[in-house]
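Only one protein chain is missing; all other protein chains are in place.
Moving on, here comes chain A:
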Amino acid sequence: MMEILSNGPLNIIVDRGRIGFLASGVSRSGAIDSLSYELGNAMLGNSREAASIEINNFPFKVRMSEACCVAITGALSTSRIGQKQHAPWSRLKVNAGETLVIEAPQEGRCVYLAIEGGIEVQRVLNSCATDLKAAFGGHEGKALAKGDSLRSSPRNSAASAAPSSLFDPALQTYWRALSEAGTTVRVLPSAEWQEFSDESKERFFNTHYTVGRSSNRQGYRLSGAVLKRTVNRELLSHGIVPGTVQIPTSGEPIIQLVDANTCGGYPKLVNVIEADLWKLGQLMPGRTLRFELTDIDAALSAGAQRHSLFETTATQWR
């Protein structure tokens, strides 16, 4: 059992997201940085889809009523148990009665707290993820608040791990670059690709776009080069997926993310490939990103590589 000691309108239970209900208008939901979320589970020997906490509001405080092992991944923040401080991306043992505090990140948007065994919540529509829009899933369809108590699923392995931390070289590269050069995500052409001039596309790929202030789990508004569509055709409403880059009339791109509406009507220039979606999840307003054109074969092999990181990490931490 654990008791939440802090309020946070966007501290939510997440998993890999909800598959199979887009046609009912239900968003994917789930972890916005799917890689950090998965690796937290890998560090504890959990299954890939064990429910964890996505923390967007800081400081986050939780008191453990029983000893347990946790993994802290995602945004770079310091955590404390009593007076003792711990580095980001750590696996820690918390004793019964101790309080874990996670401070505001120096870099990044959200921290994942994975608990050994995973958090136990009812699966709704095939997922543990919180859907704040329709208020279901996760912890009673709501964000975590002071006084909420959660339990983790029982596990037979003893929580004996000595405190240790992981920082994969590839991840280090991502986090080091974030504050100066920003990040780069690979994209595939989308439905209205041909309706933008070559000049517009060149501008799109040569611009460092800045994440706007009104950016959240639904999507990011970007500022930078303005793009012009050469065709003036109204689109009828159509299904969209996380990673869709739309160009509204203003000409500045919008990226749809995990909590995005399931249907849209704006022209779609490109889609961020599955393997790079996680990189978007940690961009705070003001951070920059670039787009790089790729092809479907490269996207598929990047996906396979991204997928295998879980197993590699799980093996290393066994």
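Methods note: a contact is a pair of C-beta atoms (placed from the backbone, for glycine too) under 8 Å apart; a residue touches a chain by one contact, two chains touch by 3 or more; residues count from 1.
Note that in this section contacts and distances are computed from a predicted model.
A chain of the complex is left out here; the name its UniProt entry carries, from "5-oxoprolinase subunit PxpB", "NADH dehydrogenase (Ubiquinone) 30 kDa subunit", "Carbohydrate ABC transporter substrate-binding protein, CUT1 family" or "Cobalt transport protein CbiQ", is "5-oxoprolinase subunit PxpB".
Here one chain is not drawn; of A:Ser179, A:Gln194 or A:Ser250, the residue touching it is A:Gln194. Set against the missing chain, the residues A:Val124, A:Val226, A:Met284 or A:Leu309 yield one that touches it, A:Val124. Screening A:Ser152, A:Thr183 or A:Thr244 against the full complex identifies A:Thr244 as the residue touching the chain left out.
Residue in contact with the omitted chain (choice from A:Leu10, A:Ala87, A:Ala134 or A:Val226): A:Ala134.
The chain not shown here is touched by just one of A:Ser24, A:Gln83, A:Asn232 or A:Thr315, and that residue is A:Ser24. If you put the missing chain back, the residues of chain A touching it would be 19-27, 124-125, 131, 133-137, 141, 188-191, 193-194, 235-241, 243-244, 261-264, 268, 271-275, 293-297, 299-300, 303-304.
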